[in-house]
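One protein chain is absent from this view; the other protein chains keep their places.
Take a look at chain A:
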Amino acid sequence: MLVFVTVGSTKFDALAQAVLSESVLKSLHDKGYKYLVLQRGNSDVGISEETLSLRREGVDIEAWKYKASIQTDIERADLVISHSGSGTVLDVLRLGKPLIVVPNPTLLDNHQEELASELENLGYLKAASVGNLQETIANFEPSSLVPFPPFDGSAFRALVDEEMGFQ
């Protein structure tokens, strides 16, 4: 099985380093994830190459600095671990992929935490921190998640139609 990890387009050193750590990789391996694709952005993980393949703890890893599109990576993945940016969260949940989010606490105007905990309360995803990522993966049951509702444009269409005088 394949796990896709994205830290967003900026940097999130702690998350990128955590997923490459021995304990997290072991947990992933135990759960059957033998392949990992990481988009690290500008995070510092001791890799300078744009893209690099390596193998650690029995997991084949592909580390990318930046991918032009992560759509196919999400589609291929059996599990996604991501920062809690709303764009990525919506994309992953709409594709019906199990999602563990780790809010980035270093962002100035931090609202990632709010979104993560609210969506977790509704059962759509699992929220973790860098500190408890390993335990979260070990205890994660994708089947316990609530399916995310599909996009429904009718409410906004009705609102604009009403504002513009279409009945």
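Definition applied: a residue touches a chain if its C-beta (ideal position, glycine included) is under 8 Å from a C-beta of that chain, and two chains touch if they have at least 3 such contacts; residues count from 1.
The rule we apply is simple: contacts and distances are computed from a predicted model.
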Match the chain absent from this complex view to the correct UniProt protein name in "DNA sliding clamp PCNA", "Glycosyltransferase family 1 protein", "SCP2 domain-containing protein" or "Interferon kappa".
"Glycosyltransferase family 1 protein"
Contact footprint on chain A, counting only the chain that is left out:
9, 85-88, 90-91, 109, 111-112, 114-115, 118, 149, 151-157, 159-161, 163-166
